[in-house]
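A quick write-up on the structure given underneath.
Of the protein chains in this complex, all but one are displayed in their positions.
First chain written, first letter: the chains are A, B and C, and each begins at residue 1.
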Amino acid sequence: MLNAVKQSWLTFRSIFTGMGVTIRHFFGPSVTLQYPEEKMELPAGARARLYVNIDDCIGCNLCARACPVNCIDIETVLATQDVDLGKTSTGNPKRFWLTRFDIDMAKCMYCDLCVYPCPTNCIYMVPEYEYSEFDRSNLVYHFSNLEPEMVAEVKEKAEQEAEQKKREREEMMRKKAEEKAKKELEEKKKADEETPKNEKENRGE
Amino acid sequence: MTEYASNIHPMAAILIHAAIPLTIILVYALVAIWGERKIAGFIQDRLGPMRVGGWHGWAQSIADLLKLIQKEDIIPTNASRFLFKFAPFMMFAASYAAFAVIPFSSAYIGSMINIGVFYLLAITSILTLSVIMAGWASNNKWSLLGGMRSAAQMVSYEVPTIATVLTVVLVAGSLNLMTVTEMQAGNDTLGFLPNWLIFQNPFLIVAFIIFFISILAESHRVPFDLPESESELVGGYQTEYSGMRWAMFMLAEYADMLLLSLLGATLFFGGWNSPFGDFMSGPVWGFFWFMLKGLLLVFVMMWIRWTLPRYRVDQLMHICWNILIPLSFINLVLTALWEVIF
Amino acid sequence: MKTPEEIFEYLKNEFGEDALTFEKGDIGDPWILVKAATIKNVSKFLRDDPGMRFNMLMCLSGLHYPKEEEVGVVYNLHSTELHQTINLKVRVPVDGPAVPSVEAIWKTADWHEREAYDMVGVIFDGHPNHKRILLPDDWEGHPLRKDYVQQEFYRGVTTRS
Partner (left out) sequence: MIEVISKETGNKEMVINMGPQHPSTHGVLRLELVLDGEIITKVRPNIGYLHRCFEKYAEQMDDYAKVIPYTDRMDYVSAINQEHGYVIALERMLELEVPERVEYIRVIMAELQRIASHLLGIGAFGLDLGAFSPFLYLFTEREKILDIFERVTGARLLYNYFAVAGLMRDVHPKFKADTAEFVRTFRPKIKELNDLLSYNKIFIQRTANIGVLPEKVAFNYAASGPVLRGSGVKWDLRKNDPYSIYDRFEFDIPVGTGEVGTLGDCWDRYIVRVKEMEQSLRIIEQALDGMPDEGDVMEAIPKRIRPKEGEIYVRTETPRGELGYYIVSDKSASPFRVKARAPSFVHLSVLPAISKGSLIADMVAIVGSIDIVLGEVDR
């Protein structure tokens, strides 16, 4: 009986302690942030969206290779010799046309792994998080600044040059082969000429 | 007003009698749902609804209501259709009908019957029936479990509720709630306290505590909200309900909460009597004081709701049958002795 | 506390040289290769022997060795009383991958073995509930095999996005 009374008393006491805590909070300040009106300030280096400073990109493909989910899609075309693409702000010479640099933010897992290998620090996360879309394909960000015609032109040029180079190389190879054949022929002749001599000498003995 | 209406047509008086509590319930429910969410918000360091209607989202409940009206009315394929549709309305009807005997003010009571308390307790037990109906008709195991729990709980807790109400009736000497309220008028207990029943007899304080715990259980509030305990039984008997039918459950639940709080205010806190004697009394002030007392009790119920965890079903029964019922009957006997001696 | 070498010697005395081999990679932990047929006895001995007392089966993993056409099961054991650790390994051919279950010795092996069956396709003889655990029961193949080809359709639904 006494124990029951004690237990009841303890129950009531713990309930009142709890109610004391909640009523203190009732009159305390709230921690809610009214989101669209008030926004939390993101710290520097917050990982929210990938951004590429395309002017600094040298097309080395390191970020695409570092990505665990393959959300970076890069296509490069070697610049022809008559074009100088200049240098990046870090001083690296640019050798490739970037005909495609797409990042699919729907796939991105915000791991930051692509940021570290970049030699020119041109790919990085920006603290911008309000970019929801109705269509998933709109989440593919195109960073290449080349116009489609330009891309076609560049590709054609590159192909031509590649073809020319190929032709040149073939020419060279042919020449080399010819020369080699010539040389071999000469050597053979020489050998032919020399052999009988030897034979004669041999026979002479 | 009602006399005037009955002069025109007897039906008009009935309609007015029906409309007044309904208006009170509906307005109260809109405010209370919003209020509960605000209270929950403030207790939890949040703000609660803030968007609809400008100042602190006051129109949130109205927006919710509009949404619920538009929602598709889903009935499970294998549900018992008639019972499923009927249960929420029966539940609301039960708690609504009980308001007839609540004396809202010295000038207004729905029905001045002599067995008011008896009528109220009888009509609220229909609630149990509708909960079982809803749980069974849904053809869902969780609903069924919720319904069965609820039936057991409400049937059990009716006993201590009735025993404590009986204690008050014993002291007051009347089953008519108007009479009970009228006899609590005045301000001379111990010289300064109002003549409320809770101050008149020490055993009535115990009775009030038992009564309050029982009405928490009767109206399914934490720590006794087992029928709808969302973390165990998903939604209890409400699991399969949506749209307007679900809203009826919600309405009935809040109406029930108000009903029992108002009953508590009438029985223990002097009903529509002003706490300051004659100061600020009169029919309109009476209504104000009455609702204030009721709403304070509702606030305490909400405050408890957002503080405590819930009991388990066997512990709930243990509390009822092993503690509250014996205690309330002992209390009844002791009150009677006190009344005889003094 | 015993080193893995000492534990190996200890076991060799008990079970003979044929059943056990001590192996070690260039780096990392050594392990004892146990004949599949004896693994249950070895496990029981390891758990109950006063010098061993391996009361915890920390991890049980299935492996597929495509080159040798074998599947393996690795048992990482630890003794909380004697603070010693040992790894056991069992290798069986891939076309008859039956390994005795150690569920009766360490209860925790129950789910681990089901997972090894699910992922690598090792069959555990004597397991009380030998079913897939992560994948649905009617899934084809065992994903963690190196030669696994994902099925095109599962119950009429394409498995590729």
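To be clear about the criterion, contacts are C-beta pairs under 8 Å (C-beta built on N, C-alpha and C of every residue); 3 or more make two chains touch, one makes a residue touch a chain.
Note that the coordinates shown come from a computational prediction; the quantities given were computed from them, not determined experimentally.
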Requested in this report: Going by the touch rule at the top, give the shown chains the omitted chain contacts.
Outcome: A, B, C
**Report entry** Chain not shown: contacting residue from A:A4, A:V83, A:L113 or A:A181
**Finding:** A:L113
Report summary line: Where B:I14, B:A40 or B:L170 are the choices, the one touching the absent chain is B:A40
Query - Missing-chain contacts mapped onto chain A - result: 7, 10-11, 14-15, 17-18, 20-22, 25, 31, 42-47, 66, 68, 109-113, 116, 125
Report task. List the residues of chain B that touch the chain left out of this view. Result -> 40, 43-46, 141-142, 145, 222-223, 225-226, 229-234, 306-315
Report task. Name, in rising order, the residues on chain C that touch the hidden chain in the full complex. Result -> 24-29, 31, 55-59, 61, 63, 74, 76, 80, 83, 87, 106-108, 110-111, 115, 119, 133-136, 143-144, 146
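The rule we apply is simple: only the chains that are shown with their structure count from here on.
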**Report entry** Rounded Å distance, chain B centre to chain C centre (Cα mean)
**Finding:** 62
Query raised in the report: Distance-wise, how many Å sit between the C-alpha centres of chain A and chain C, to the nearest whole number?
Result: 40
**Report entry** Multi-partner residues of chain A (at least 2 other chains)
**Finding:** none
**Report entry** For the chain A and chain B complex, residues of the former touching the latter
**Finding:** 4, 8, 15, 18-19, 21-23, 25-32, 34
Report summary line: Seen from chain B, its contact residues with chain A in the complex are 39, 41-47, 50, 303-304, 306-308, 323
